[in-house]
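All remarks here apply to the structure that follows.
A single protein chain has been omitted; all remaining protein chains appear in their positions.
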Amino acid sequence: MTPELVIIGILTSGIRLATPYLYAAIGETFGQRSGVLNLGVDGQMLLGAFAGFYVAFTTGSLELGLLAAILVGAVMGLAMAFVTVNLQAEQGISGIGFYLFGLGMSELLFKMLLGTVETVKGFPSLHIPFLGDIPVLGEIFFQHNVMVYGAFLLVPVAWFVLNKTTLGLKIHSVGENPEAADSLGVSVARIRYFTIILGGILSGVAGASLSIALLNVFQQNMTSGLGFIAVALVYFGAWRPWGVLAGALLFSMVNSLQLWMQVLNIPIPTEIAIMLPYILTIVVLVITVSRVRSPSALTKPFDRGE
Amino acid sequence: GGAPAEEPAAPVAEEPAAPAEEPAAPAEEPAAEEMMEAFKVAIIMPSSITDLAFSQSMFDALLAVQAEMGGEEAMEIVYSEGMFVVDDAAAAIRDYASEGYNLVIAHGSQYGSSLQEIAPDFPETSFAWGTTLNTFSDDGITNVFAYEANSQEGGYVNGVIAASLSEAGVIGVVGPIEAGDASLYVKGFVAGAEATNPDVVVNVNWIGSFSDVALASEAASTHVAAGADVLTGTAQMVVGAIGVAEENGALWFGTQSSQTSLAPDIVVANQVYDWSVVLDEILALIHEGTYGGEAYTITLANGGLVMDYNSGYTLPDDVKALADAAVAGIIDGSIVIPVE
Amino acid sequence: MTENKLPSGHTRIDTLELRGITKRFPGVLANDNVNFEVRSGEVHALLGENGAGKSTLMKILYGLYDPSDGEVFLNGKKITIESPTDAINHGIGMIHQHFMLVETLTVAENVALGLPSSRGFLTDLDKVSQRILELAEIYGLKIDPDAYIWQLSVGQQQRVEIIKALYRGAALLILDEPTAVLTPQEVDEFFIIMRQMVADGHALIFISHKLHEIMDICDRVTVLRDGAKVGTKNVSDITKSELANWMVGREVIMTRDLDEINRGPSRLTLENLACDSDRGTPALRDVSLKIHSGEILGLAGISGNGQRELAEAITGLREVTKGKVILEDEDITHFAPGKITERMLSYIPEERMRDGMIKNFTIAENMVLREHHISPFAEKGFLMLKTIARHSDDLIDKFGVKTPSRETKAGSLSGGNIQKVVLAREISRKPRVIVAAQPTRGLDVGATEYVHAQLLEQRRDGTAILMISEDLDEIMAISDRIAVICEGEIMGIVPRYEATPEKLGLMMAGVVPEEN
Partner (left out) sequence: MRSRLDSLLDALLPVFATFAALGVGAIMLFILRVSPVEAYGALWEGAFGSTNAMAETLVKATPLLLVGLGICIAFRASVINIGGEGQMIIGGILATQIGLTFTDWPGWLVIFAAMVAGFLGGALWGGIPGFLKAYFRVNEILSTVMMNAIAVQVMNYMLRGPMIDPAQAEKASKIPQTARLLEAFRLPRWAPTRLHAGFLIAVVLAILVYILLWRTTLGYRIRAVGQNPHAARYGGIRVRRHIVTALLLSGAFAGLAGAIQVYGVNYRMITDGSASGFTGSAGFNGIVAALFGQLHPIGTIPASIFFGALLVGANKMQRVVQIPSALITALNGLVVIFVVSSEIWRRRRQRQRLSRDETDDAPPSIAENINTSKEEGSA
């Protein structure tokens, strides 16, 4: 096996693997920027994955499947927003509640509606004209399916929304100093509803990216804790879309590196190889000592204090 | 020493399965009153009854036996699935036993310790567990059956076919953790492939999880990128890998349950576990009043392991012949699969 | 420009009237049937002791709190204000006691926050910046629209708050203790701005504990006591000491004579001290000072010239990059804060809520914050709860802390009482040295009087006191000697009797007096 082959392989699959992390972590970034920690991402992903798969499977339309995932994610987000904004529930714990609910509910629905593992024909790879034909680069970057491109496109879009729009300004202020935002007539509740629902939608899409674009099956607990890694990546990325992208790529590429290490018969215990992405993520964070504070109001319910 | 003494070479069922009618026969023999009572079976499974893998293989077998016996009136089946927490499983086992179930199957090698503890308290209940051959008879326990699968056998056959069909000479394997049943299957598979084509390269990837579908799929992609045109894998998370095989036109070999439905075009063959062989024998023994002490291995020879060929895939005759020869060799003992 | 338009282009508010406002908090009647009226072109002062209900009344006017009862009339017409947006739409702006700024955003971003943008959903910060500069021009406010809030001094942040209100077309501006954090120079500048605004037809409500400021700038004054209105008077009809008495309900000693200096040996010596600010830039350069037993050394200076860093360097909270801190004969320069505490150095930090106390701890727990680990409050790692309780009751009693019990959470006390807890803790230790930073900031005249009396008592007992203050009146009232700091350097030290505001002001601006 030539080294180029391995490197192309690592980069290509790193990009693919990063896809669900990106959707989920960008969604979480919005939530956390506005001061809400959502630990229920994994549950939302599972429900999104199921909804997307089931609708695509029964209607044969991937677009409808994606729409279903979006809707289910939005509903989960809405519920989470109600619980954390109106009822001012502890965010971390209600997040764990939503995780358990999504984990159980997706499996229950799977059992009731499908009964067994099925497959769908997922979004096909889009070979981008010209770009996809560039020798090495084309193969790495421009021969993926549409949801992979979507995930990477989301990064600049999220950056733009957060930094260049009035909405981004409001989100930032609500996460840093909700009292100040409130005193200027910015509705803290409305902004948080928006970001939490958006987070839910993107988590749902993250799930669908697995079930109808990358893996094209649904199985119980198919995310296997991926949503928790996505939350961790938000911290890694210091609440910035580009940072999240860096984290997701690092984590995924090291994960794919460890798969290659096994294929190349590099003589280390498989467990050590599997640990690599987790260790490296921490190490990178230690080396690049982050000076960035978390949003000041993160996890704090807002109440005018009356 | 801290380790319990392992089981002696327990008698392993050698003949093929008893005729199907035999377990059904009890209907005539027992007293009429007894007949009214359905035979009650409880099963505890680590995964779900629809995992297309290990758990489903046993549940399907139970359903088959139930059908043979005459449906729900004759045999009542209850199950606890998703019992990956050993502790919860132990509670379930004890509970089923105290509810008067005739046979409690703990379908996972992790449940052994719990059985060892619970079984003595319920001498009237029969227990079964796998995959192992340890019936705890050394500890004086008489009501535990044990069963396991020689999954290396079907693995070997799959390996023979895989090596014959691989044009690239590169084969990829996706496994969960390198232990137990999965490890046996992979060893058999590698042995079969290498025996058929000494130059074949078999790349093995252990992903460290039974549930991470995404990583299993990515492992398959890695194999494809490394040149593999034939893939196989074991445990429930491989459903993700099969999709990758299909997308890349690689062939797939399944094990535990039939995975043909997932990719009818590219699945060549599956090694299917048919535990009904074991269940039949256990039920017969229980009927005679023996509640345990026997260990069973499903093999190609006794029909517990079945090579299930996908009718939708046309296997070249010469390859089919090679496979049949491998099966025959394993059954007659001329092929010995090295598994350490 | 028509008669009722302001230079900012917005409509004037001729009169605004609050009638019968009542506000209950759990356990507190914060406003009790208050009537209040303000007119265009006047500065109306709101005066009252700490906790009298001034901020609450204003928050009701601004729509942050719902009143339990009462009505608001704008130009004679009844209006309802349910949210800050309503208030803003009616031309009411507010500058809060605690700034409502997002530190991680720029000035322009803070101003633009919550306003519609000329570019739809995109921000139009360039236009906002332009308008900010226009407003700054009209009202003489110097500000850089692209600076981040955290980079700004307190005075500059206040200007941002004013711009924010003006930008939103405030015709009536509520100023809740705007001067508490400003230097005298900044106050002067601020008053110029206020006068300009009043002349233009704005209505201003001004809250301050500094009576001379009220005498200086206000037309009318309304006094609140325990939530209820005591009355409204024209400032021209009343003297400063009358005002003080009216507000507190008793005689207040405004100035006091210092006893003979009973100056002993040097207790605290700083030798060529240097350290960095939080941002890593040099904050102190080469500071040398001696503070003697039985004296109060006042440290005057414009905020942000190294005072905070100096206090932290002495108390071990900030790393010293050069020089020495010597307590009596011991070099304590690189000691951990705990060790310095053990050597009986007390510190009243400037930001008491942040640095000096733990809001969610009880008063008793806060009383031993510094000595929780030392006998008699702890033995072998266990807290001696009975001793701590007795000690706290003692201090609550001695210092007259107004609280239901020692088990009350410190955070629920009023500002003055919080100050008393900190003071009680720091003084009761019988310290050898006290570093007191802005000891009376935000306190009403009664409480201020009390704090000064306490410091003077310590001085009598032979404690060496370094009092850091931006309030020149305070500095000149109780210091024996006055050092002035500018840009991290000591410009000079003058005895109290030689000090004049002019002289100190020059030194604070960086002019070294000739005699030195």
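Residue numbering begins at 1 within each chain, and the chains themselves are lettered A, B and C in the order written.
In the analysis below, a residue touches a chain if its C-beta (ideal position, glycine included) is under 8 Å from a C-beta of that chain, and two chains touch if they have at least 3 such contacts.
Quick caveat, the model's predicted, so the values are computed rather than measured.
**Q** Quick check: which displayed chains does the absent chain contact?
**A** A, B, C
**Q** Thinking of the whole complex, not just what is shown, which of A:Tyr23, A:Tyr54, A:Tyr99 or A:Trp260 touches the missing chain?
**A** Final answer for the missing-chain contact: A:Tyr99.
**Q** Check each of C:Arg285, C:Lys324 or C:Lys409 against the chain that is not shown and name the one that touches it.
**A** Per the contact definition at the top, the residue touching the missing chain is C:Lys409.
**Q** Tell me which of B:Tyr79, B:Phe145 or B:Phe189 is the one touching the absent chain.
**A** Spelled out, the listed residue whose C-beta touches the missing chain is B:Tyr79.
**Q** Pick out the residues on subunit C that sit against the missing chain.
**A** Where subunit C meets the chain not shown: residues 24-28, 315, 317, 336-342, 347, 349, 354-362, 364-365, 369-370, 372-373, 378, 381-383, 385-386, 388-389, 392, 404-409.
**Q** Tell me, which residues in subunit B touch the chain that this view leaves out?
**A** Touching the missing chain: residues 1-6, 42, 46, 48, 78-88, 90-92, 94-96, 98, 108-110, 113, 121, 131-132, 148, 152, 176-181, 183-184, 187, 208-211, 339-340.
**Q** Using the document's contact rule, name the residues of subunit A that touch the chain not shown here.
**A** Within subunit A, the residues that touch the unshown chain are 43, 83, 87-90, 92-94, 96-108, 110-112, 220, 225, 228-229, 231-233, 235-236, 269, 271-272, 274-275, 278-279, 281-282, 285-286, 289-291, 294, 299-301.
The rule is short, and it goes like this: only the chains that are shown with their structure count from here on.
**Q** Which pair, A-C or A-B, has more C-beta contacts?
**A** Greater number of contacting C-beta pairs: A-B.
**Q** Need the CA-centroid distance for the pair subunit B / subunit C, whole Å please.
**A** 76
**Q** Take the average of all CA coordinates in subunit A, do the same for subunit C, and state the distance between these two points in whole angstrom.
**A** About 45 Å, centre to centre.
**Q** Determine the centre-to-centre distance between subunit A and subunit B, using the mean Cα coordinates as centres, and give it in whole Å.
**A** That gives a centre separation of 36 Å.
**Q** Among the residues of subunit B, pick out those that touch two or more other chains and give their numbers.
**A** Expected reply: no residues.
**Q** What part of subunit A is in contact with subunit C in the complex they form?
**A** It is residues 164-170, 172-173, 176-177, 179-186, 304, 306 of subunit A that touch subunit C.
**Q** Can you list the subunit A residues touching subunit B in their complex?
**A** Residues 1, 5, 8-9, 12-13, 16-17, 20, 107, 111, 115-119, 122, 210, 214-217, 219-224, 226, 255-256, 259-260, 262-263, 265, 270-271, 274.
**Q** Note which residues of subunit B are touching subunit A in the complex, please.
**A** On the subunit B side, the touching residues are 48, 50-52, 82, 172, 177-178, 203-209, 211-215, 217-219, 221-223, 225-227, 236-237, 239-240, 242-243, 246, 261-263.
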